[in-house]
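Working notes, structure below.
Only one protein chain is missing; all other protein chains are in place.
Chain nomenclature is as follows: A, B and C, assigned in order of appearance, with residue numbering initiated at 1 for each chain independently.
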């Protein structure tokens, strides 16, 4: 199985059971490739806080989900070991947020991934950086792998 | 109006319109006092990710909401200028998460607030630190204040 | 050996060989107790950047050293797994910076420590939060410990 095919299957497997991202937040999985993932979420009334803008926590959630897909894309179970986020501009109802996550470095068990959340005008809404740690196991069963 | 009364009213005013925290996430506002806020959220199926644990983004959201109440509690409109979070243990369906936010320092326009998310056994689930910046305006109209 | 005595000896052992903190930066170790450490550094001309204030990196360094003493104070070798810092006010030549580090939570291998850097007027200059991970070994040989 090619790395591309493996990543695609990781994405399908994880997304199918991710109630929080899919059902509660309304995210879509646009791509899961080796070291890369893209998710999209339209800002709807359910996402709005008292200032009538998207709750920062939900922008974090979009980026954190994207991080999970990107860092698990090699079919090694990988967890977050730390993260940071910078918020750059607000998102309003009707905005369509796209988050692209990219592997910056992966060495042994530890990797760094950068997630960028942009709106439909291509403006950067937030930047999230995650540090990952690979643990035992695979996302889906793979021949010759425990 | 005493600082306590002012903070209580800030809490009520903000919470009433915070769809994201109240309706989508199911948070309750337990306390809003000068420089302090407490929110609670039970982990329900809607919060679960593919690992069947509470999505880290929703733990962040709980802490971020608590931060907003704590840093606005003096009835000066205050926004987040930065934040960081450390996740310490997972939360499962049925867990009741309580987040207490406390002002650590406030000098001029800038403050630091620490939020601690604990479960029903008193175990620390996450620690969130927020840096705040006060801008113009009040949360609710106050005599003699613009 | 009591926890207090153990921590004191950890402090002496580590500080004796810490050229960077002691000789290059001019720090003093004021206390190393179980889950707590205090270091002090006077801001001297060597610490100043082009704005004639203490380089933020050296304030970070003071806090990071304090973190190392606090999290190793139980005589289990412990390393930093992540950190964040917020700078609150500048430090000038002649200022005496004291950093107190306190264990906030320690559960299994992972802990959270908060470091607060204050000047001689008790004003908070920076707040640093560190996440620690205990690995194998002891700082100084202890009977019955590998």
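Following the convention adopted for this analysis, a contact is a pair of C-beta atoms (placed from the backbone, for glycine too) under 8 Å apart; a residue touches a chain by one contact, two chains touch by 3 or more.
Remember, predicted model here, so these are calculated numbers, not experimental data.
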| item | value |
| --- | --- |
| Listed residues C:24, C:107 or C:120, member touching the removed chain | C:24 |
| Identified contact with the non-displayed chain, of C:4, C:49 or C:107 | C:49 |
| Absent chain, residues of chain B that touch it | 81-82, 84, 131 |
| Residues from chain A at the interface with the omitted partner, ascending | 82, 84, 86, 88-89, 104-105, 107, 110, 112, 114, 123-124, 127, 129, 131 |
| For chain C, residues in touch with the removed chain | 14-21, 23-24, 45-50, 52, 54-58, 60-62, 64-65, 68, 80, 82-87 |
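By definition in this document, only the chains that are shown with their structure count from here on.
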| item | value |
| --- | --- |
| Chain whose average C-alpha position is farthest from chain B's own | C |
| Geometric centre distance via CA averages, chain C-chain B, whole Å | 29 |
| Of all residues in chain C, the ones touching two or more other chains | 82, 84, 131 |
